[in-house]
Every structure is written in structure tokens, then in C-alpha cells.
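All protein chains but one are shown at their positions in the complex.
Showing chain A:
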Amino acid sequence: MANTSAAPAGTAPQDGTRRDFMFLATGAGLAVGAGAVAWPLVASMAPDSATIAAGAPIDVDLSPITDGQIINVFWRGKLIFVRKLTEKEVGDMKGVPQGQLIEPAAFDSRVKKGHDQWLVVYGNCTHLGCVPIGHQGNFEGWACPCHGSQFDAVGRVRRGPAPINLPIPPYAFQTDAKIRIGEEGGKAAA
């Protein structure tokens, strides 16, 4: 770089190196500056602290829910289904062969230990987020009106295009008739 043809004849060689330094320093300054400007612009679009604070755990009273009923609750703006399974549904779901499932998951992994009758799942289809309609479809569970996915009584996907089972939010039983959503084993969700 010190011998660039642009340097006019008679210029001292150190002029070239000074220009090189200016060029590199300016370029580095621009790159750092552009990054310093872009970072807050992008970061400001992330969920803000008020939104995060509003995402604290919630308690749900299970006592009014009757057999077979599904209720809607919201946590962090997300719809959650709380469903009390009937004895028949529990039996049917335990009997589903794993080979028939798109995403194999044992019955025990869908409920909390000792609370076989209670299902807590996110209420948005894992395809594109529509709300599946309860007690519809061929699997005692939900059918999505948007793109035809079907889920069984414990929220396992049985017919695509949804790729995975309805996810289970973090929750824990406080008593037999009360759950806290957003906290698992005494630890708050991130």
C-alpha cells in the first residue's frame, strides 16, 4: 500500500503509510459506529421490560372444571387450554400405540404424575398458530379449522400439517385443585 501509484512523485513515503492509517481507522470507526447504531435499533424491537414483567406466573383454580370440560386461560398473551379428561379419555389415550403418533410421546409425559385427569397445553396449533376447536376431529381432542391438523385428547398431533404435539407450558400443582402456570418446581420460567 505504501507504493500506490496514486502517490504523486516526490511525496515522502511516510505520507502513504499515514494515508493507510487514516483509511483503516476511518473504516474501522465506520464499522463500529454502524454496529453501535444498529444494535439499539434492533434491540428496541425485542419484548420490553414492561411486557416481560407482565409475564409473571398465574394461578388457575381447577375446582369449577367438570369432567370433559376445556377452559381457556391466558399467560403471556398466549392461549392455554386446561382440560379435565374423562375416565374413558384417560383409558383411550393410555392405549394409543406409540407407532401411530407423528411425534411419539407417552401418556405419562403429557400429564403431571398423580394427576392423570388434568391436561395443560398451549392452545395454538403448532402449524401456524390458529386455535384448534375442542371435541372435534377423530381423536377425542382438537381439530384446527385453518389447515386441518388434528390433535388427540392429550394434545398429541395425529394429523398434519402440524409438525409437533401441542407444547406443555411450565406449570406445577400447588394443591390438587390449583395449578400455577409459569413456574415449574418452584422455579420461575425465563
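Observations on the structure shown:
Keep this in mind: a contact is a pair of C-beta atoms (placed from the backbone, for glycine too) under 8 Å apart; a residue touches a chain by one contact, two chains touch by 3 or more; residues count from 1.
Please note the rule applied: contacts and distances are computed from a predicted model.
The listed options are "Peptide ABC transporter substrate-binding protein", "Cytochrome b", "Putative membrane protein" or "Dihydroxyacetone kinase DhaL subunit", and the UniProt record of the chain not shown names that protein "Cytochrome b". For the chain missing from the display, the contacting residue among A:Ala106, A:Cys146 or A:Ala177 is A:Cys146, taking the whole complex into account.
Touching the chain that is not shown, out of A:Ile58, A:Leu101, A:Val131 or A:Ala172: A:Val131 (per the contact rule at the top). Seen across the whole complex, the unshown chain contacts chain A at 42, 45-48, 51, 55, 72, 74, 76-79, 123-124, 126-131, 133, 144-148, 160-163.
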